[in-house]
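All protein chains of the complex are present and in place, except for one that has been dropped.
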Amino acid sequence: MNVIEIRNLTKNYGKSRGIIDVNLNVEEGEVFGFIGPNGAGKSTTIRTLLGLIYPTNGNAVIFGKNCSKFPEVRNEVGYLPSEVFYYDNMRVIDLLKYSASFYKKDCTNRINELAGIMDLDLKKKIDDLSFGNKKKVGIVQGLLHEPKLIILDEPTSGLDPLMQQKFFELISQENKKGATVFFSSHILSEVQKMCNRVAFIKNGKIIELEKMSTLQENNYKKIKLEAKDTIAEGYFNISGVSKLEVKGNSADFIFKGNINSIMKRIADIELTNLSIDEPDLEEIFMHYYAKEG
Amino acid sequence: MNMYLHELKSLRKATIIWTCAIIALAVIYFSVYTGIAKDAADFKALLSGYPASIRAMLGISLDNITTILGFYSMIFSFITLCGAIQAMNYGTSILSKESRERTADFLLVKPVSRSAIVSSKLLAALTMLLATDVLYYAGASIVANAVKTSAYSNKLFFMISLTLLFNQLIFLAIGVVVSVIIPKLKSMLPVSLGVVFGFYILGAVIATGENDTVRFISPFKYFNLPYILNNESYETPYLIAGAIIVVVAIAASYIIYVKKDIHAVS
Partner (left out) sequence: MNLFLRELKANRKALIIWSVCMFLLVLSGMGKYTAYSSGGQSNAVFNDLPHSVKALLGMGSFDVTTMSGYYAMLFLYIEIAVAIHAALLGSGIIAKEERDKTTEFLMIKPVSRNSIITFKLLAALINIVILNIVTLVSSIIMVAAYNKGNDISGEIALFMLSMFIVQLIFLSLGAALAAFMKNPESSGSLATGILLIAFVISKITDLTGRVNVLNVLSPFKYFSYTDIVNGNGLSIVIVILSLVLVAAFSISTYLSYTKRDLHV
């Protein structure tokens, strides 16, 4: 069953384009990644989905219902916006209790649990917190009611590396318990680690929508090696090799094709060092990020 | 319910300040009443030296001042001014603060409809205004009783005081609808003050004299206090006008707020 269904979603801001004809589905239990350059339309898509702004065309539903018409649907949604602001003069615990009061369950245990994991001081005033700590409040606030759908907009910006790790562990746990995660980010390594499927949006349109595994399978292997002696210029110039860089003793290239053919060539020289990597999402998508023309 | 309580709490400090201010104002005015009443009474004695027509005209005015109700009706416009500023401030801030303080992403993503949000905020503002008015009425009555020179009708005192609430309702409604129509403003204070003082000055400068239609321009002129004193009732056309303004403004606010796009950082 599709937790999120977005059909032909279009939003124009006056004459400026927001998003155009966005189509995507997110299945229950998935971790779905949503990436794209700045200004591509990620936040617009999310805000339309949540009912903060209204589409010019098309529709977006959560659990089969439109958020604006059926606000009860949001009982099962947790949202972490990219920029986190709260009411002045409130303590963390007050804000969290206020947030919890909107949901029909008692979240006290969960609040304490989450605050413990994220190392968040509940007694402090929100005004006095640093940016990263305010972000933590946002994370706890988004998760305290154990929602079935978690929507994250650049969740780890501002968190220190340890907190980032803890955050992703949290999300994995929630996912294992059955929550669906919709996740927009610039940090491709995160997306790579967490997501089952990825959509790439640029200039308001979805350019690519794929399973992570497919993306990686259809792709190249990065090979880097250092030899004992100088490597001849044309030595690795076989079919399937591209982006070849030979500098003295080292060679760097990308290979797609029958792995045995390249292995035979590598085995024939005396090596001091070798590394073979799966390409990361950055390499796959970096060319997408670049402007056309 | 939780939103209502939260909104009450956020209005608490301002309400305390306004309530104290309005009560203090009434107390100060009433404390000078005795002096003025005496001055007027003394002067009235001298009236016998003047022509009949002038005596008639002045006599009525002077009579008004010497009675506590007459005095009250004259100073009440300043109390109304303060109450209107309070109401207008509440009106302009309750909805726009979610956008100005950028907490919209928190509140509007909760499982509550936008109209429920508007209702909680309106009810909270209304509750606080009522609280102010009730406390004011209590305070003013006590002081009035303390300085009165002769008995006065409690009913009329109440009717005059009630116009404070009417004016506040009108300005609350105007404030809310203004805040949803004007797109992004860093501070609602200039708008809020400008509108209230604008109407006040309009009322004082233009809507004077007997011309009834001109009075519709300024809510401050909807309740003619001498009329209320003489007829023990309000003037229906103006009551209706006030009610229409409130209903239309509030309805428009609901409709606009429910339909509008809420942007991330405005």
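Of note:
Lettered A and B in written order, each chain numbered from 1.
Note that in this section a residue touches a chain if its C-beta (ideal position, glycine included) is under 8 Å from a C-beta of that chain, and two chains touch if they have at least 3 such contacts.
Please read all numbers here as calculations on a predicted model, not as lab measurements.
By the touch rule given at the top, the unshown chain touches B in the complete complex.
The chain not shown here is touched by just one of B:197, B:216 or B:254, and that residue is B:197.
Which of B:71, B:106 or B:220 touches the hidden chain is settled by the complete complex: it is B:71.
Interface note: of B:134, B:189 or B:240, the residue touching the hidden chain in the full complex is B:189. Seen from chain B, the chain kept out of the figure touches residues 25, 28-29, 32, 35-36, 39-40, 42-43, 50, 54, 57-58, 61-62, 65, 71, 74-75, 78, 82, 85, 89, 186-187, 189-190, 193-194, 197-198, 201-202, 204-206, 208-209.
As a convention for this text, only the chains that are shown with their structure count from here on.
Chain geometry summary: the mean Cα position of chain A and that of chain B are 53 Å apart.
By the touch rule above, chain A contacts chain B in their complex via residues 43, 47, 50-54, 68, 71-75, 77, 79, 81-83, 85-88, 98-99, 101-103, 141. Within the complex, the chain B residues that touch chain A are 2, 6, 10, 101-106, 108-114, 116, 259, 261-265.
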